[in-house]
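Mind looking over this structure? Questions follow.
Removed from the display is one protein chain of the complex; every other protein chain stays in position.
On to chain A.
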């Protein structure tokens, strides 16, 4: 009975994973520097075998492109998984870290830490995600708190409160940057509020990878309780689930994941909103299928969105959030139209 759909979901997820690996290999060869495919792979190979030689091409491939495609994939995976869990926890098809203000809270936290001017690069790479995590947690608490004050945790009220918090914190972030920035403040505002992967390094790869490795297994472990929450709180409680406990645990986990991702790349929208819906259409609604497929799908989506962002207006870059919105919204509209019965409505 469940063997058929289970197998289909597993096969689809494996196919997506294969496409992701291939996409990483292809995306790293695409760029404005005009290096040949063979050249790029030779350089990557030389690093993997420890025979690398210094040079401009080597720096472009190994220090810029490789960490950038990996960061894009990891951040996409983290944001999409966060979106899945937030939608499940709130039974709200519109919940995602960006819309509910977690991302702008995380941005504000990160910008605040940058203001402190921590000199040590190592200290900064710890402080940045931590502050972003606290910012995300604060934003989430504020959104849910406002919704509760308004007397209801209904999807509509939660989204309204989240949008309000999101706008407020985004304004605060802009203000802080404009008041304090030396140099190109507007570029910085854009990259924090619309997201940019231009600052990717092996450090951002490590931050995103560690956050994902820590949080994803925890989310995956709660797949069945998340399914049960869809039945309603009373039904979930009657199935032996502490709804308060699971919400607390997973909201904090998602804030941590979102915070880490935003600290590397700013607030990138639409990944956490669109990918879960797309994926439910493919693998069904069970979280044990949706979570892995969404993580891989999110990685794919952001990887290609960023590849577009860094090449399409050569030599200029577009904030990747613009691409995710431009591509994501039409896709979303199509999905909403066709997903009757399978998607969450």
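Operating definition for what follows: a residue touches a chain if its C-beta (ideal position, glycine included) is under 8 Å from a C-beta of that chain, and two chains touch if they have at least 3 such contacts; residues count from 1.
As a working rule, contacts and distances are computed from a predicted model.
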Among "LuxR family transcriptional regulator", "Iron complex transport system ATP-binding protein", "Heme exporter protein B" or "NADH/ubiquinone/plastoquinone", UniProt-listed name of the chain not shown: "Iron complex transport system ATP-binding protein"
From A:151, A:240 or A:315, residue that would touch the chain that is not displayed: A:240
Residue of A:230, A:252 or A:329 touching the missing chain in the full complex: A:230
Missing-chain contacts mapped onto chain A: 1-6, 91, 221, 223-225, 227-228, 230-232, 234-235, 237-242, 280, 284-286, 288, 340-345
